[in-house]
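Excluded from the complex is one protein chain; the other protein chains are retained at their positions.
We just call them A, B and C in the order they show up, numbering each chain from 1.
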Amino acid sequence: MDRNKISKWLKGPAKMGHKYSLSAIYFCTGCGIIEVPPVITARWDAERFGVIPVASPRQANLFLITGYVSLKTLKAIIRTYEQMPDPKYVVGFGSCPINGGMYWDSYNTIKHLDKYIPVDGWIAGCMPRPEAIFIGVTHLWTLIDKDMAKGYVKYREKYESYRKNQEQILGKLEWKPLYPIRRRK
Amino acid sequence: MRELELYFGPQHLGMVGNFSITLSVEGDKIVNAASNPGYLHRGFEKLMEYRTWSQNFPLVCRINVIEPDSMEMVYAMAVEKLANIEVPERAEFIRSIYLELARIGSHLFGLWAYANMLGFDTVAQWAMYHRDIILDLFEELTGARVYHIYINPGGVRRDFPKGFKEKIVKTLHSIGGCVPDYNNTFFENRLFYERAHRIGAISQEEAIKYGAVGQPLRATGIAHDIRKVEPYAVYDKVEFDVPIRENGDAHSRILIVRDEMIESVHMIFKLLDMMPEGEVWNRTPNPFKWNIPEGECYVRVESSRGELGLYLVSDGGDKPYRAHFRTPSYTHGLVILEKVLRGANISDVGNIMISLYVIAPEIDR
Amino acid sequence: MIMIIEVVKIIVLPLIALIIGIFLMGLARMITARIHWRYGPPITQPLIDMVKFFDQRGISHGFIFDFGIILSLAGSIVLVLFIPFCKIAPLSNSGGLLVILYLMLITPLGIALSSGASGNPNASIGISRKFMLALGYEVPFILIILTIMKSYNSLSLIDIVNVQQAGTWSIISSLPLFLTGVAYFLILPAILGVRPFDMTTAPQEISSGPKVEYSGKYLALLSIEHALTLYIGLTLFVNLFLGGSANFILFFIKILIVFIIGLFINAVFPRFRIEQALKYLWGIPTLLALAGLILTMII
Partner (left out) sequence: MNKELLTEILATFKKTQGYIEKDNRLFIETKKEIVPALLKYFKDKSFDRLAMVSCVDRINENKLEIIYILTSFCLDNPLNIILKIKISRNEPELDTVIPIFENAEPYEREIHELFGVDFIGHPRLTPLFLEREYEIPPFRKDFDMRKYSEELFDSVPFVGDEK
C-alpha cells in the first residue's frame, strides 16, 4: 500500500470500503451474462478487485445489468434495485441498455435503461470483453472517488419522475413506492 | 405442514439464465412447480421478418448465448436449402470442426454451471478456464470471443489461419491432459454420485412421451443423434460413437456430457486429418438485392443440448416471411422440468434444471 | 489489581478472537483462490467488506430481528470467554465444558429467531436446515465431550490443557482419545458451517438461507459472528486435543494448521444435502465417538 492510499483510507474509510468491496448481483438479463462467469473465475478473476457475486440484493452494492432488458425483466430489475441498500451503483453492460442496441425495434425490450433507473456507468460493446469489464470497474472506482457515482441520490430526489416512467411502461406497479411521492397540484 | 410459495429466480445464483420457477414447498419437498419464462423474450422471429437474409446472421446467433454456432449453422442450412446453394467440401469440414469446438465449449460451460451448483467450486473454475482457452481459438479464427458470425451461406467467412491446425491440436491436448484430474475430483467422485444419482430421473417411456431430445433422451438409452440420423456437414464421412446411459438421471446426463466432449475431441482430430484443400466460400449474390425463391423448409442440427430445428418460410422477397426455431430447451424447460420437479427435494432444483440443460434465452427467443 | 486485569482480559479476549477470526476468513479466501488457479483477493478483504457493511443503510425487520442477532453475537462472545486462549480464560472456572455445550446452541438459536422474523421463505428453510445440522453434530459432540470429561476427570478446560501441557497431547495419549479426536475433526466442518456442510447458507439453492434478508450493519454483525464461530471451533479443537499452548505463536500455528487442512477438504468437496449430512454425522463420527467413550469407561 502506498502512502496515497493510506491517507485516503484515513480520510474516508467508508468510501474506500465501498470502492474496494463491490458485492455484485447480476441478473442474467441477456447475452452479457456469458462474459460474467469467465470474469469471476480463474482466467480473469474479478475477486482480486474485490468484486464478488452475492446471492441476495440486500447484500449487494453493485448491480450489473448484463444486456438487453425486456419488459418482464425491467419489473424485476426495479424491484431488485429498490431492495438494495444505499449507496448502490448500477453498471449497464453492453450496447443494449444504452440505446436498445441490436433490438432497437423490438416490441418487448426497452431502449434506454436510464429512463427507469439511474445508471452510474456504461460498458459499451456487443459483448464487452472481460478487459472492458475491468476497465468499467476501475472507472467506477474513479467515479466513487470523486463522489460522482451518485445515482442512488438522484433516484431519491427524482423518484416521482422515475416512478412515472416506470408506470408508463409497466402499468400500475403492485408494490408501494420506495420514497414518499409528493402530489403536485 | 404449511405450504410455502417460493420463487426460484430470476435473480438467483443457482439459476442459469433469466428464468423463474414458482415452487410450492412443504418443508424441503416440492409439491408443485410452474415454469415462468419470458424474461428474455425479444421477439426474435418477428425481428427477423424486418431484416434481410444476410442481416439476420448477427441476429440468429444471439438466440443462444451458450452455443451461438449451431444457431448460425441451422440458419445457414435453411437459407442454402431454400436458395439452392452448394457448399464447397473444405467449408463443410471447417464447419464441422467449428461446430465440434463449439460443442466442447458449450459443454464446459454446462459443466461450470453444474459443478458450481453442487458446490464443486474448484472443478467449476477449471471448466471455465478451459472454456476460455477454447474461446481463444475462436478469437483467432473469427475475431470474436462469443458471437462469431463465421458461417456464411455458401461456406464460411474465411479459411483457417496459418498454423491454426496445430494450435487446435495443442489446445485440445492440454485440455485432454486434465481429464484425469476432472475424473478424480468430479466425475468419479463418490459425492457427485451421491448428489446426482436418481435425481431428476425420467424413464424411457416418459422421455418419449414428453418429447425429450439430447442428453435427457440419450441418458435413457436411446442413441438418438441428428448427426447420425440425418447427417449434415461431413458427419456422414467421419466415424464417431453416440454415448448413451441407462438410468435417465442427472448422474447419467452429466456423464454423457463428459463422454460427448471426449468423443468430439477425437472427431476433431479425425476431421483435421481428412480435411481437403480448396475453396471455402461459394460467393452469394449481393446481399442487398438477394431474393430467395418462394418455399418453406424444416432443417435440423444436433446442438450441444439436442435437436435444434428451424422452420423457415420465404415468400420470394429479400426478407424471411416467417422463421420459427425449435429449440431443445423448450420442451425440457417447460414440460419435463415441471414434471420432474414435482416431489423432488428443494436442494435439487438447480441440480435438475442444469442437468436437463435448460437455457433460458433459447426458450424465450 | 487482579480485578482490573480480569476485566481487561474479558474485554481484550473477544477482540483477539475477532482479529484471528477475520484473518482466517481472509486467508480462507486467498488459499481457496490459489486452489482455484486464481490470484485471489487481498488478505484484508473481509475487513474492507466489514467497513463497507457498517457504512451501508441496513434494513431492519422489527424488534425480534435486531434482538436475535444481538443474542447470537452475545452467545458467541461469552463462549469465547470460556475457551482458553494461551491459558487465558476469564470464565473457564465457572462451569467449564458443560456451559460450553449449552452456549454452543445459543448462536444458531439467535440467528433462527432473527431471520425467522424477516419472513423470507428461503430464511425459514435455511433455519430448519441449520437446526437439523445442529442436531446432527450435537450427538457426536456430546459423546466427545463426555469422553474428555471421563478421561481427565475434570470439567475445566484449563485443567485439561494443563494436564496435556505436562504430558502429551490428548489426541496421541491413548487410543480412545485418538478415536475421539478423529471424530471431532470429522465433525469440525459441520460446527464451522463450511463446505461439505454449508447447505444452511447455500447461495445456489436457497439464496444464502438465513443470511438472505440481512443488509448493512446487520450483515456486519453476522460476519463478526461468523469470524467468532471459526475461532471457537478451532480453538476448542486445539485446546481439547492438540494440547493448547502457553505460547501465543505456537497456539496460532496449531489453529492455522487445522484450518488449512480443513480448507483443502473444503475445496474439493461438494455440498451435502441435509439428509446426507445427517446420515454422515450420525455414522462414522458418532460410532468413533461412541467407541471412544466405551473404551474410556472400560479402561
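Going forward, a contact is a pair of C-beta atoms (placed from the backbone, for glycine too) under 8 Å apart; a residue touches a chain by one contact, two chains touch by 3 or more.
Just so you know, these numbers come straight off a predicted model, no measurement behind them.
Trainee: Please provide the labels of all shown chains that the missing chain touches.
Mentor: Within the full complex, the chain left out of view touches A, B.
Trainee: Check the options B:Glu67, B:Glu92 or B:Glu307 and report the residue that touches the missing chain.
Mentor: Missing-chain contact among the listed residues: B:Glu307.
Trainee: Of the residues B:Lys228, B:His266 or B:Arg342, I need the one that contacts the missing chain.
Mentor: B:Lys228
Trainee: For the chain not shown, which residue from B:His173, B:Lys209, B:Lys270 or B:Arg283 touches it across the whole complex?
Mentor: Once the missing chain is taken into account, the touching residue is B:Lys209.
Trainee: Even though one chain is hidden, which residues of subunit B still touch it in the full complex?
Mentor: 37-38, 41, 43, 45-47, 50, 81, 208-211, 217, 222-224, 228-230, 296-298, 300, 307, 309, 311, 313, 321-322, 324, 326, 330-331, 334-335, 364
Trainee: Using the document's contact rule, name the residues of subunit A that touch the chain not shown here.
Mentor: 70-72, 75, 100, 104-108, 110-112, 114-116, 118, 154, 158, 161-162, 165, 168-171
As a working rule, only the chains that are shown with their structure count from here on.
Trainee: Could you grab the centroid distance between subunit A and subunit C? Build each centroid from C-alpha atoms only and quote it in angstrom.
Mentor: Averaging C-alpha atoms per chain gives centres 36 Å apart.
Trainee: Using mean CA coordinates as chain centres, what's the subunit A-subunit B distance in Å?
Mentor: Subunit A and subunit B have C-alpha centres separated by 30 Å.
Trainee: What positions in subunit A touch 2 or more of the other chains?
Mentor: Answer for subunit A, listing residues that touch two or more other chains: 41-42, 55.
Trainee: Mind pulling the residue numbers of subunit B that touch at least two other chains?
Mentor: In subunit B, 12-13, 125-126, 129 touch at least two other chains.
Trainee: Taking the complex as given, what residues does subunit C use to touch subunit B?
Mentor: Within the complex, subunit C contacts subunit B at residues 32, 35-38, 121-122, 124-125, 128-129, 195-196, 198-199, 202-207, 267-274, 276.
Trainee: Which residues of subunit B touch subunit A in their complex?
Mentor: The touching residues are 10-13, 15-18, 38-43, 46-47, 50, 58-59, 62, 65-66, 109, 112, 124-126, 128-129, 131-132, 135, 145-147, 360-361, 364.
Trainee: Name, in rising order, each residue of subunit A that touches subunit B in their complex.
Mentor: Result: residues 25, 27-31, 33-35, 37-38, 41-43, 53, 55, 57, 68, 70, 72-73, 76, 80, 102-103, 105-109, 126-127, 129 of subunit A touch subunit B.
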